[in-house]
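Report on one structure; see the data block that follows.
Every protein chain except one is present and positioned as in the full complex.
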Amino acid sequence: MKNYLTQDISLKSWLLTKDHKRIALLYLISITFFFAIGGFAALCMRLELLTPGPDLLKAANYNKMFTLHGISMVFFFLIPSIPTVFGNFLIPIMIGARDLAFPRLNLASWYIYTLGALFALTAAILGGVDTGWTFYTPYSSTYSNTHVVLMATGIFVAGFSSIFTGLNFLVTIHKMRAPGMTWFRLPLFVWAHYATSIIMVLGTPVIAITLVLVGLERLFGVGIFDPRLGGDPLLFQHLFWFYSHPAVYIMILPGMGVISEIIPCFSRNRIFGYEFVAYSSIAIAILGFFVWGHHMFITGQSVYAGLVFSLLSFLVAIPSAIKAFTWTATLYKGRIYLRTPMIYALGFIGLFTIGGLTGLILASLATDIHFHDTYFVIAHFHYIMVGATMMAYLGALHFWWPKITGKLYPEFWGRISAVIVFLGFNMTFFPQFILGYLGMPRRYHVYPPEFQVLNIFSTAGATILGVGYLMPFVYLIWSLKYGPDAGNNPWGATGLEWKTVSPPITENFTQIPTVTEEAYDYHQEPMPDLPEEAM
Amino acid sequence: MSDSHSSILSHQFETLDQQRASAEFGMWLFLVTEVLFFGGLFVSYAVYRYLYPVAFAESSQTLDMWLGCFNTFVLLTSSLTMALAVHAAEAGDKRKLIRFLLFTMFLGTVFLVIKGFEYHHKFEHHLVPGAHFEFEGPEKEHAQIFFFLYFVMTGIHGLHMIIGLGVLSVLILMAYNDRFSKEYFNPIHITGLYWHFVDIVWIFLYPFLYLIGHPK
Partner (left out) sequence: MSHDTAAPHSPLTITFYVKLYIGLLVLLLATVGASYLHLGPFNFAVAFTIAVIKALLVILYFMHVRFTEKLIWLTAGAGFLWLAYFLGLLFNDYLFRW
C-alpha cells in the first residue's frame, strides 16, 4: 500500500500538496535552513567574543550579526518549529481526522512563510539590519541606515503564516475530533498546540501592525515614535512586547507538549495530573499576555505599571512549575528507558527549571535593574529557548522519526548526540549567567579583559553544541537509506498516531477510528526492544 | 447524517454541517485577528489622544463630520444589504442574492469614492503627514500625529473594503454560475461576517476621528 511519501513523487505533487504531512516536511526543510543561518550568525558572534577587542567584526557588523541571529532564530525557526513540523504532521492523526480543517490554507501558510523568508533573506544579503530583533525606536524608525523596512516586511508576512497555522489548529481541534475523542482524552501535545494557537491568533496581529507603523515612520517621518515630534518611543515597546512576550510562550508550549508525550512513554507510566497539565497550558497562554512590561522595567514606564507587571510575571511561573512537578511525578515508580528522546526530555526538565527560576530573578523589579541588558538575560532566555525548546524539538524529531519516515535512526549515535548537546549547551550558557552577574552587557562586541576566560568557555561550549547539532543532521539522513524499518510502534507508545502504519497513508486512516481509551494508557509494561541494526 | 454531495463536501469533513461550522469558526478567528490588528492602531490612538487632547480636537475639527456621517450611513446600509444577501442565500434565491451582493458592492464603492474626495481635500490643504505637512496652531507636530493615525486607520480600513469588494465580485460570479444552494452557501455567509466586521471598525472610527471636541 502506498504511503504519503510514495503516493506521488512528482515535484508538482509536493509543491501543490494539501496533505498536512507533506506540508510538515516542507516546513522542516525551511526551518532547518533558517536554523543554519541563525547558527552561522551565532558562530560569528561567539568567534568575535573570544577576545576582548574588536578583531573579527567591527561594531556595525556585530550588530547586524546579533540581529540576524535573533530574527532568524525567533521568527523563522523557533516560532514555526514544533507547530509547523510536528503540529502539522501529528495533530490530525492524534485526533483521528484525515487532515486539518483547511488544507489549502495550510499550504498557503507555507508559501506565505516562504515569501516572508525571501524578503528577510534579501534584506540580509543586501546588508542586513542592525537594530536587534527587537527593533527599538527611534533607532529603527528614524536613525538606522539599514534595510529595516525590507526585513520588517519579511517578518510581517511570516506573521500571517503563523496566524493561519494557529487558526487552522484551533478549528481542527474543536471541530474534527473523532467519535469518542473527548477533550480530556486528547494527547497533551494537542492541548499544548491548542494553547499555542490561541496565542498565535491573539498576539501576532499586534506585531504586524507595529511593524507597519515602524515602516511608515521610516518612510514618512511622521513622529509616531519620534520624541522630537511628540512621539513616544515607549509606545513601540508596549506594542512590540505585547506580542513578543506571548511569543516566547509560542516557543515553549509546543515543547512542553512534546515532553508530555515522551515522559509517559519512556517511563511506561500514565501522566500524573493530566488535567493539571492541560489547564496549565491554557493558563500560560492567557497569563502570558499580561506580563509584557517586565521587558521595560528600566525604560521609563511608570513604577506602578512595573509593579503590576512584576506581580503578574510571578503568577505566570506557577502553571509552568506545575508542569515540571507533574512530569517529575510521572517518573515515580516508572520503568525508565533512557533512549534518545528520553535523554532530551529529562534534559528539558532540568534546563527549563533553571531557565524558569532565573526568569523569576528577572521578574523582580529590584534585581532586574542590575541584570537588565546583561548576559544574565541572554543566559536566561537561551536556557529556555535552546536548553528547553531546542531539546524538545530534537526529542520530538527522534521520537516521531520512525512514524514520519518509517525508519529507525541509530540509537547509539542518538544518545551520544543528546549528551553532547546537553554538555555543550551548559558549557555555552552557564558562564553567561556569571558574566551577566559580573556586569557584561549584551549586544557588545568588546568587553573588559577580565571577562575573557568565561567568554572562551562559552565559545568552546558553543562549538561542542554545534557538533551535537550536526550529528543528528548526519545520522538521521543516513537512516533514511540505511536505517531498519520501524514498524508501526517501535516505542510501544499509546496514541492514535502509533496505531497507523509507518509512514502513514495519505488519508491517515482507512476508517475513522472510534476512541474508547483514556490517553497515556501505560501500565509499566516493558518497551519493545530495538532491533540490533538500530543500535 | 452524512451527505453524498461529494462536490460540495470537502474530503476532510464528515458532514456538511461540520464543514459549515468550521468555516464559521474559522472566519470568526480571522476576525479576532483583525480586532487585534486594528486594535494596535486604536491603542496608539488612545495613547496620543490622551497625551494631546487639544491638538486632537483641533485636528478633528478639520474633518467634514457630515460627510463622515453620510459615509457611515452608506456603510450601515451596505451591512443591511449584505445581511439580506445572506438571507437570500439561505432561501436559495439566486436572483435576490446577486441583486443584494451588487447593492453591497455599489454602496462599498460609494464609500470609497467619498473617502477619496476626503483624502484629496487633505492633500490640497497640506494635511498629509510628512515633508509637506502644514497646520496652523501651536501643536503642529501633535496634529501631525493625529493626521497620521487618521490616514493609517482609514487607509487600512479602506484597504479592507477594497479586498471586500474583490471578494464580493468573485462571489457574484460564483452565484451566477450556480455554485450556491440552500445546502451550501458558506462563502456568502463568511464574507458577510467579514463585511459586517469592516463596518464595525468604521462604527468606531467615525466618532473617534470625526467627533472629537464640539462642532463649531
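Chains here go by letter, A and B, matching the order in which they are written, and residues are numbered from 1 within each.
Just so we're on the same page, contacts are C-beta pairs under 8 Å (C-beta built on N, C-alpha and C of every residue); 3 or more make two chains touch, one makes a residue touch a chain.
No experiment lies behind these values; they were computed from the predicted model shown.
Peer 1: What chains on display are touched by the one that is not shown?
Peer 2: So, taking every chain into account, the missing one touches A, B.
Peer 1: Which residue from A:M176, A:I404 or A:A418 sits in contact with the chain not drawn here?
Peer 2: A:M176
Peer 1: Could you tell which one of A:G293, A:G359 or A:G387 touches the chain left off the display?
Peer 2: A:G293
Peer 1: Since one chain has been left out of the picture, which residues of chain B touch it in the full complex?
Peer 2: Touching the chain left out of view, chain B contributes residues 14-15, 17-18, 20-22, 24-25, 28-29, 31-32, 35-36, 39, 42-43, 46-47, 50-51, 65, 69, 72-73, 76-77, 79-80, 82-84, 87, 90, 192-193, 196-197, 199-200, 203-204, 206-208, 211, 213-215.
Peer 1: Tell me which stretches of chain A touch the chain missing from the display.
Peer 2: 174-177, 179, 202, 206, 234, 238, 242, 289-290, 292-293, 300-305, 308-309
FYI, only the chains that are shown with their structure count from here on.
Peer 1: Could you work out how far the Cα centre of chain A sits from that of chain B, in whole Å?
Peer 2: 35
Peer 1: Which residues of chain A touch chain B once you look at their complex with the stated criterion?
Peer 2: 92, 97-103, 163, 167-168, 170-171, 174-176, 201-206, 208-210, 212-213, 216, 220-224, 228-232, 235, 238-239, 507, 512
Peer 1: Over in the complex, which chain B residues touch chain A? Could you list them?
Peer 2: 10-14, 18, 21-22, 25-26, 29-30, 32-34, 36-41, 43-44, 47-48, 51-52, 129-131, 139, 141-142, 144-145, 148-149, 152, 156
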